[in-house]
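The other protein chains are all here in position, but one chain of the complex has been omitted.
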Amino acid sequence: MTGETQVQGLAIETRGLAKKFGSQTAVNGIDLMVPRGSVFGFLGPNGSGKTTSIRMLLGLSLATSGTISVLGQSMPARLHEVLPHVGALVEGPAFYPFLSGAANLRRLDTADRFAPRGTRRARVQGALERVGLSHAADKKVHAYSLGMKQRLGIANALLLPRELLVLDEPTNGLDPQGTREVRSLVHSLAAEGTTVFVSSHLLAEVEQMCTHAAVMSAGSLVAQGTLAQLRQVGESRVHLRTPDAAGALRVLTHLGLDPVLATSDAADEVVIALLGDTNWQPEAIVTALVAGGVRIRGFAIEEPSLEERFVALTGEGFDVVQ
Amino acid sequence: MSSSEFLPQTQTHTRARVGGWDLLGSEISVLFRRRRTWAMLAAVALIPTLLAVAVRLSSSTLDPGEGPPFLDRVSQNGLFVGFTAMVVAIPLFLPLTIGVVAGDTIAGEASLGTLRYLLVAPTGRVRLLLIKYAGAALFCLVATLTLTVSGALIGAALFPVGPVTLLSGDTISVTESLWRSLLVAAYVTVSLLGLSMIGLFISTLTDVPVGAMAATIVVSVVAQLLDVIPQLDWLHPWLFSHYWLGFADLLRQPLDLGSFGQNAIVQVCYVAVFGALAYSRFVTKDILS
Partner (left out) sequence: MKLVSRNSLGWLPALVVPAVVVAAVIAVPFQAGATVDLPSKTPEQVLALVNDSTVSAFSGTVEQSADLGLPSLDLSAGMSDSMSKALPESTDGAIPLGMTTALELLSGSHEFRLYVGGESQSRVQIKDHMAERDIVHNGSDVWLYDSSTNAAIHLSLDLEASAQAKSAELKSQLPTDLANPAELAEHFLDELDPSTTVSVGTDARIAGRNVYQLVFTPRTNETLKTDTLVASVSIAVDSATGLPLQVTVLAQGQTAPAVQVGFTAIDFAAPNAGLFDFTPPATATVTEQAMPSPTEGATGDQPGDHSPAADEVPVVTGAGWSTIVEVPAAAMPAEVTDNPLLDQLTTTVDGGRALTTSLVTVFLSNDGRVFTGAVPLAALQAAAE
């Protein structure tokens, strides 16, 4: 689906990436392609292999087979060259509870050999500010709420300018306000040119944040591309409310569509018909219906929703926000 | 929450390597900022304190040779408190604290989840192992020094201090006895290096720090058990605990550094073997915590 994207333009590329734990296959040969500069949503229900894939991308665990390239370099062979340019939040934040937020960030910053010592304090302060945690910088982490820890985890990923951010479920535990802040943070990072790879099981989150997405289901990659591309795969359809269902069915069938009677409430009935590859304009359909004596109480051409698309792909529902 | 004015540099593809030792400093500061570490050091200091106070309070004097080595001399010379405490602490208490620190090294980070962030930073697995080991080794030194110094202080506070009689019957000055105390501390520190590496290796096997700690302590107990089984005397010189009490050689005149050397060789062997095991285990480990 992103075949036209050039290879050097990919922030992450995997070929046949697979991970087996014993006889169980957690990730089954995925070919992930994340273009540079994109905000890439990595969607999938819990347990579909998202976190396992991210662990392999970051060199935390070794692939059973397949190759990984991150920022154009092979992983984990070039791990030491790649990871300084990658900020990550993996499977929830994790900190030393007996250290303050700022001390935790300084500790993790020292772990990066490429992080200059001189600017450490300033960078820690800046990262805390950026996630809105300055007020709690000196508080011990065990006193942090889940949301604060989540923000601190994001701050850790932002200690240095990164070319790629890998954020695994970044809005977990955040209130709606926090979620909005993360969203705007991701947008501003993307505006600076950072590629953001966000995993989520929340469809709405991905729809609001991302330019691209990939869908995981039971260890396999079932779809990927820009959001527009993903939507295009779905078909537009006619949504018609009318008291004359029988007439409507007849007219639409005559137009070459394949209408079905969806619901019938007390007064009206709803007829739905996929447009398919017929090129009927909405006004032409309405004209035909009116000409056929069908009373129209409501008429709409519905664009396909990602949700339906993904439900179809994964066979499972997504948790939907609100 | 917007632009990047706080960022010191623009994005580059190559970053200079800086502060390779910063993580060691950070490791040490994290280790010694934990209350647990301080509690263990306080408990270590408590050993000579309890011994000295018990001797001070008891009305009966010990017959020569009664009780743990040197205890009968404590009331005559406070400087013996440290030596007695060392003899008492070596078989169980010091290995216990080392077990806690060494067992926690990797497994502790894994259970907190910070291990994955350290590795993604990226720390480098070998570097992390080395730094963790350095931290554990430093703790060995601090624990034995705590014992030595607290022993000397409490001994000097409660008892007279004077020239010290060595095992050979010769007497050395207070200054030289302090040097010998430090040498004993160095000996005991070296003695614990093998166990520290065993603990580090065990720590790479699990994500449950308590399990690694317990296993390390059990290993030290088992080694000492094997050391008293006569049928295994061929094995004894190669047990990491075999020379633990050999610091007595530092209290002979002339100074006998033979067992210091033998002890060091045995410890180096253990550090090499278990270091290699820890390396192999850790670099191939899938970090799933």
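For clarity, chains are labelled A and B in written order, and residue numbers in each chain start from 1.
Here is the rule we go by: a residue touches a chain if its C-beta (ideal position, glycine included) is under 8 Å from a C-beta of that chain, and two chains touch if they have at least 3 such contacts.
Quantities reported herein were computed from a predicted structural model and do not represent experimental measurements.
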Which residue of B:43, B:273 or B:288 touches the chain not shown here: B:273
Selected residue (touches chain absent from view) among B:132, B:180 or B:281: B:281
Where the missing chain touches chain B, by residue: 64-65, 69-70, 72-73, 76-77, 87, 165-171, 230, 238, 245, 248-249, 252-254, 256, 258, 269, 272-273, 275-277, 279-281, 283-284
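We adopt the following convention: only the chains that are shown with their structure count from here on.
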Chain A-chain B separation of Cα centroids, rounded to whole Å: 49
For the chain A and chain B complex, residues of the former touching the latter: 55, 58-62, 79-80, 83-86, 88, 90-99, 106-119, 122-123, 125-127, 129-132, 156, 160-163, 181, 184-185, 188, 192-193
Chain A-facing residues of chain B, complex: 1-4, 6-11, 13, 15-20, 22-23, 25-26, 30, 33-35, 112-114, 116-124, 127-128, 284, 286-288
